[in-house]
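Reviewing the structure listed below.
What you see is the complex with one protein chain gone and the rest in place.
Coming up: chain A.
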């Protein structure tokens, strides 16, 4: 009887008692301004698609995207200057979003990288004009079946998919929230917000459309799996700690929780929930950073996606995902670092070595860069494992340095073309250095930065993470790191050999002369690479100041 009353009361009390008003959430709009600006611009971008005449859409979209991203970056700088990165760091939006040093640093990096990436999205001089109108790297009409009449009609009519700009903005907004998310649900929502537009963007290549769509489907399916893992992990962690808030979970993991109610007492003892939940969360995030053994999607997607999207994805997604991974490991799970550190050691080692070794066998430049990005994920993981203040700041620095090299390198790839579009097969790059020394030299700079040769940003970043790892007691990891750097150097050098020391083929590709947009993207890449290589002090300081998470 009494149980029946109790059960009954579940749906009866509300009727008898006083109804609580749902409290209005307290949102610090100013502190969330970077994200809000980008989301707002994305919504406006959708409206532009609906209401602005087709002819002016491209200009309106490019203008809006660049202005919005720049404004968001200005907002980040203003927040940082206001001290939100250091003294005023706190948790905003009812505990959903953290405003602290790492979040602001990574948001700034993502925004800058996105501006540069938008420039490469907007490039319209590389492809030959189709029926008298300039075209970019994206399909004329995404909905038309490849090779069909409707596709031809769309091309003839001079359609362009200007939707890529709002899609990119939505993706950026998700990426901005991802490293700042302070509860697991926000984390998941941010993940989906940035993943779904990326799946779409991957499918939109103008050339080799089937390959592009295949890449998108693969990315979507595997991404859905990883999202499922992440969600399952969230559920288990919630079951363990009774909360989705990072700080609350951390308290339970540490055992420093203040109020233990009976339900919590029942689950707290159950380490299986914690371990499995934590592992599944990690899997979801490691998928996004492209760490072995969750890397299988990377080469196919990088190869199939339109090259500007690949560059954007390789740079910005990695920054966002590593940001989230850092926060998870340093804020939520530091109490169980003795459990995750050995696992992450293993993941870091197989990622570094695996990425470097498999890259050697690649014959396609985009796949090669994909495996190289896997190897780099391994190097960054070495810094993540350090679990000290240097670990955070070195990873922040590495991410900043890496993203500009990556976008620059992929922008270079878009320039080398033959009749079938981009000539990504390595054999076609033979003798490029003789034909167009400048492009080859710039690409060589990027490759040397990837290889971590001193006086480039790649070396500074690598040195920073390895130093942090060594100080964190991961000496053997550093040794594995330098050995895989040596292996990795081999394939970067192979490309340089091809470009400079091989005779050009008579029917080789041509190098298209880009518009100032792509030139800016590449120029920024080179400048960042050299400045961070020769005089990195200011940026190391910045990363060092930003290296404290709020809890």
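Definition applied: a contact is a pair of C-beta atoms (placed from the backbone, for glycine too) under 8 Å apart; a residue touches a chain by one contact, two chains touch by 3 or more; residues count from 1.
The criterion applied here is as follows: contacts and distances are computed from a predicted model.
Asks: Looking at UniProt, which of "Peptidoglycan-associated lipoprotein", "Pirin family protein", "NADH-quinone oxidoreductase subunit M" or "ABC transporter permease" names the chain we cannot see?
Replies: UniProt lists the chain that is not shown as "NADH-quinone oxidoreductase subunit M".
Asks: Can you work out which residue in A:125, A:337 or A:467 touches the chain that's missing from view?
Replies: Spelled out, the listed residue whose C-beta touches the missing chain is A:467.
Asks: Have a look at A:27, A:489 or A:519 and name the one touching the chain we're not showing.
Replies: Of all options in A:27, A:489 or A:519, contact with the hidden chain holds for A:489.
Asks: If you put the missing chain back, which residues of chain A would it touch?
Replies: Looking at chain A, the ones touching the missing chain are residues 393, 433-437, 448, 453-455, 459-460, 463-464, 466-467, 470-471, 475, 478-479, 481-483, 485-486, 489-490, 493-494, 497, 500-503, 536-537, 540-541, 544.
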